[in-house]
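This is the structure I have questions about; it appears just below.
The complex appears here without one of its protein chains, the remainder shown in place.
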Amino acid sequence: MNLITAIIKPHMLDEVKEALSAVGIQGMTISEVKGFGRQGGHTETYRGAEYQVDFVPKVKLEVVIDGPDVGKVTEAIAGAAQTGKIGDGKIWVTPVESLVRIRTGEMGADAV
Amino acid sequence: MNLITAIIKPHMLDEVKEALSAVGIQGMTISEVKGFGRQGGHTETYRGAEYQVDFVPKVKLEVVIDGPDVGKVTEAIAGAAQTGKIGDGKIWVTPVESLVRIRTGEMGADAV
Amino acid sequence: MNLITAIIKPHMLDEVKEALSAVGIQGMTISEVKGFGRQGGHTETYRGAEYQVDFVPKVKLEVVIDGPDVGKVTEAIAGAAQTGKIGDGKIWVTPVESLVRIRTGEMGADAV
Amino acid sequence: MKRKLLTGTMVGALFVGLLAGPASAQDYEWTTQDILDNTWILIAAVLVLFMQAGFALVETGMTRTKNAGNIMMKNMMDMAVAAIAFFVVGYGFAYGSDAGGFIGTDLFFLRGGDAYEGGLSLETNYFFQVAFAGAAATIASGAMAGRTKFWTYMIFTIAMTAFIYPVVVHFFWGGGIIADLQIGNAKFGDFAGSTIVHSAGGWAALMGAIFLGPRIGKYAKDGTPRAIPGHSMPLAITGVFILLVGWFGFNGGSELAADQFVPGIMVTTLLSAAAGALGATFAITMYTKKPDVGMAGNGILAGLVSITAGTGTITPVGAVITGFLGGLLVVGSVIFIDRRGIDDPVGAISVHGVCGVWGTLAVGLFAVNGDAFVDAAFPLEDGTEYTASGLFYGGGVNQLIVQLIGVLIVAAWVLVTTGILFAVLKSTMGLRVSEQEEIEGLDIHEHGAPGYGPDVTMSGSSVSV
Amino acid sequence: MKRKLLTGTMVGALFVGLLAGPASAQDYEWTTQDILDNTWILIAAVLVLFMQAGFALVETGMTRTKNAGNIMMKNMMDMAVAAIAFFVVGYGFAYGSDAGGFIGTDLFFLRGGDAYEGGLSLETNYFFQVAFAGAAATIASGAMAGRTKFWTYMIFTIAMTAFIYPVVVHFFWGGGIIADLQIGNAKFGDFAGSTIVHSAGGWAALMGAIFLGPRIGKYAKDGTPRAIPGHSMPLAITGVFILLVGWFGFNGGSELAADQFVPGIMVTTLLSAAAGALGATFAITMYTKKPDVGMAGNGILAGLVSITAGTGTITPVGAVITGFLGGLLVVGSVIFIDRRGIDDPVGAISVHGVCGVWGTLAVGLFAVNGDAFVDAAFPLEDGTEYTASGLFYGGGVNQLIVQLIGVLIVAAWVLVTTGILFAVLKSTMGLRVSEQEEIEGLDIHEHGAPGYGPDVTMSGSSVSV
Partner (left out) sequence: MKRKLLTGTMVGALFVGLLAGPASAQDYEWTTQDILDNTWILIAAVLVLFMQAGFALVETGMTRTKNAGNIMMKNMMDMAVAAIAFFVVGYGFAYGSDAGGFIGTDLFFLRGGDAYEGGLSLETNYFFQVAFAGAAATIASGAMAGRTKFWTYMIFTIAMTAFIYPVVVHFFWGGGIIADLQIGNAKFGDFAGSTIVHSAGGWAALMGAIFLGPRIGKYAKDGTPRAIPGHSMPLAITGVFILLVGWFGFNGGSELAADQFVPGIMVTTLLSAAAGALGATFAITMYTKKPDVGMAGNGILAGLVSITAGTGTITPVGAVITGFLGGLLVVGSVIFIDRRGIDDPVGAISVHGVCGVWGTLAVGLFAVNGDAFVDAAFPLEDGTEYTASGLFYGGGVNQLIVQLIGVLIVAAWVLVTTGILFAVLKSTMGLRVSEQEEIEGLDIHEHGAPGYGPDVTMSGSSVSV
């Protein structure tokens, strides 16, 4: 089992969600995060003083999947989230040892 | 060492926290996330136009533990967070290679 | 590859960011979380009724790195985030199986 | 279904009056003083109508984001319903020709008043009084926040502004049973409505809160009250400021004329409000060691409600004392009611009910002999001059007793009628939303969308676009 | 560059009038009634100026956090620009000596009026009318929210308050082509500006929304409208309350005197607003099963706009009907316009345009014969008495037709001039911000910083300190 974590641009969320549905993913968890990277931030001015905003809004997507589809899912996300402009984000995969569905107590593949 | 991640219904947080205390967990980190899954969303209407809300509010709980209690802790969370209705959430376990307590620099089991 | 996750005090973020730059880290993702731990919460009063606030604001920092620098990065974070007072937070390291840069499709070390 | 019926009936009723033209031409020539009187009262009425925004903000600020839209909606509809209901029947029940000291019987649709001969016109009177009706209904809204079905609340508001409150008004200002209340040479006095408006609203709030029961999570399993902090002190205290500003219309306009007594009314109103803030801040700091912001706001309102009955008869120093005690009282009352298992999210019962009673009784303590307005407004039947005054100014206990009787009559009427009303509503339409609706918020379930967009609250609906 | 030029011209223009002193001493002795008239109108004007806060809050509450600063800024600058532009030329174009029934030709910089001989002074008139000019401009702001370039919008506001709106005013209140409009014994009537102010603003809003096109994400690929929920009902409905309160100055002050007709105006204004809220709540509940909070707020505004033309001539019952129908209409219109691909985030076109037209026509239906103000204000040329009244009061269709003609003239003027203006602006400065700016918000890109700090929205800039 694996956990696929993706950091994407907020306005790409809808398309990523659709792409995931298309490859059969039925569950995911998202959160609002802020990213720091090559994209850089921007300068804002408030009452005549400048200040640097280093962190830009991103959305983090977490999907636990079972089986060999890691590559397919990663590609689906990458394909949908890509705008080609700097700051499109990252996807990383980590191993998951076990998974439980709280409602039923099902475990492993059944819990996805 | 392991990281136990749980996605639960927001209003079950207090009970989960108590259940974790009961099994000796003294630290955890939570965040507000949104979930997509079988529970589905709902339709809202604003000024006569309908729109679909796919993501429902959830709370994400992260606990790093050391030793063989993974099962016990997972069960404690699952037991407390269960309402039996769809959308109760998931718990997954990932391996942790090392842990540091920033204040003291302690590592491993001492850092929990 | 590894994912380094740090829970720190919100007002230490700027210093941690600088320390990470100093060791060559160019990307990271942060989010606002709440922590429960030895630090404890505090009691608030509203309209004459007391209530316990158990969760204190923290910032969560996630950095994916490639190669053997895990120790150096962990130390950089720990050094910058340390105030010596209770509640300074934790750092944990988990294994990452793969990483993709969405913009280019680069993978592994190139994607960092 | 029921909604269709309801609206249908209303619309039908309105057509009754459609065909008739306006009142016939006035022969009386308005003097500049007449116009000044009416203009001042219209301005005062606008200030009182503005209070509706104040009520809405206090209530929404002291509750949570998930019900913010519902609360704004209720306060807006209170005003809308009050305007129509008071126009159709309420004003008539309140000020129409008396039937048995209990209710008025004409002036429905503002038709059929006497020809104008100076003073306030029928329109001016309605416009000023209707703002009070809206306030009386809205008071209960705060105590019922966070769990009441919207359409059920609408029925309550209609009943309150069309019937329950107008009858209270008739009791006193309409020349009914309290107007004649007299012990020795002391007559019941309630200048701007500590009892007639505020305690009436407060009793309705009490019944509403009791019939509803507390919000989920308000009490621990052992019954200890838990704080459910409001979501925005800036909104709540802005509401307090607006209420303060509106109250100068409420009290100052209750003189029902532009004359030399208005300045004194403004001064006592301000002093009592200020003293109320100090009193409440003092009391809550003694109790919890911290000057609670919301309580200080409640203290201003407590001071205002407390002086409303006596604003024309109490001296400035008396106003400071009345307000300060009102401020102490509101803190004690909020904590007491909270402990009794009655969940009043904004303290409406304490502010309007308890301080309304206190303010009415304060007239019996601090009223000063020979106040001109009281003379003019309450000449004794036998033509002798009104000479009573408060206990502390040598007037004995007569005034205090007569005040108490007035308070009790209004309490009895409102508690019984709203009690019956809530009981009936509970067993028919239902008073309270379902548990899931309450947890997820009335905004989404009762009104279709959250009161705050997804970009404000994390509990919002979507992060896209 | 263009900004420098712009400001330079303005400052230059102001110096033109600097050297001259104030108007010469008045020989006429002001009566107390004169002073009362002026004082009341000044107070009414302050209420109308307060409406600017109401417009700002409705607009910002019904849109998203990322544009909140921009919206407050636009509404603030509308007021600032209107004050200066109306002072320099606008008031003169509106009320100066008539040229061809089209435009006024003097009174620029408020100079050169007749010596005062009672009634409102030139200053009082300006102060009251300028608040209307600001409102007329601000209406369009709502329909153009979330995508308009700030500096382009400023040019629009200058044009609107300096020229387009003043000419509309001149048409009617300034004695221009609509003032003389007469069919049989019916003359065009628009007491406080359903057509002159609101529909004029509404037509500008329509052109603005069309030229801009919808916000990104407003329509699905198949053209289905998608909801973009506003970020704060508490702010939006507070804005509605403020507009309601301000409207009593808008309508009540339009009597241009403190007299016996003001109370009736206040009553019809309130009743129509209330009925509008009920009408809109009823309509939206029929349509989506839920009483939408924002729609109910639009309903109040719809009721207010609808009665603005007839507040002095329509009976209370007529006002209830007018407002209720206005409330139904606004819901239908919002949904209709939404479906036509025109993105009006706050419903400005429906509230001000559609209900402005409806309110003007309602005079043709519900106006009552013999209203004193209408008599005084519109004596017929041949000296005979004005006897027309609305269709439902036996006046025939003349009044209705003359109302329609007035509506069409104003519509033609505003649609053509704003159409040309927006076309020119679009092909020169550009009307609309870039896609990235729109997605990330106008606040950051047009004004340098977000309207909400990082501690309120997650999309904020920083979590430190």
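In this document, chain identifiers A, B, C, D and E correspond to the written order of the chains, with residue numbering beginning at 1 in each.
Here is the rule we use: a residue touches a chain if its C-beta (ideal position, glycine included) is under 8 Å from a C-beta of that chain, and two chains touch if they have at least 3 such contacts.
A quick note: this is a predicted structure, and the numbers were derived from the prediction, not measured.
Peer 1: Which one touches the absent chain: E:83, E:257 or E:283?
Peer 2: Considering the complete complex, E:83 is the one touching the chain left out.
Peer 1: Given the full complex, what residues of chain C touch the hidden partner chain?
Peer 2: 10-11, 32, 34, 41-42, 44-46, 53-55, 57
Peer 1: Would you write out the residues of chain A that touch the absent chain, in ascending order?
Peer 2: Output for chain A: 44-51.
Peer 1: On chain E, where is the contact patch with the chain that was removed from view?
Peer 2: Residues 3-4, 7, 10-11, 14-15, 17-18, 20-22, 25-26, 30, 32, 34-36, 38-39, 42-43, 45-46, 49-50, 52-53, 56-57, 60-61, 68-70, 72-73, 75-77, 79-84, 87, 109-110, 116, 121, 123-124, 126-127, 130, 150, 232, 235, 443, 446-456, 458, 461, 464-465 of chain E touch the chain absent from view.
In this section, only the chains that are shown with their structure count from here on.
Peer 1: Counting shared numbers against all numbers at the contact of chain A and chain B, is it over half, same, or under half, different?
Peer 2: Homomeric contact, different residues on each side for the most part.
Peer 1: I need the chain pair with the most C-beta contacts, please.
Peer 2: More C-beta pairs are in contact between D-E than between any other chains.
Peer 1: How big is the gap, in whole Å, between where the Cα atoms of chain A centre and where those of chain C centre?
Peer 2: The computed centroid separation for chain A versus chain C comes out at 18 Å.
Peer 1: Quick check: how many Å separate the C-alpha centres of chain B and chain D?
Peer 2: A distance of 46 Å separates the two centres.
Peer 1: Take the average of all CA coordinates in chain B, do the same for chain E, and state the distance between these two points in whole angstrom.
Peer 2: Chain centres of chain B and chain E, defined by C-alpha means, are spaced 52 Å apart.
Peer 1: Two-or-more-chain contact residues of chain C, please, as numbers and ranges.
Peer 2: 30-32, 94-95
Peer 1: Going by the touch rule set out above, which residues of chain D reach two or more other chains?
Peer 2: In chain D, 448-450, 458, 461, 463-465 touch at least two other chains.
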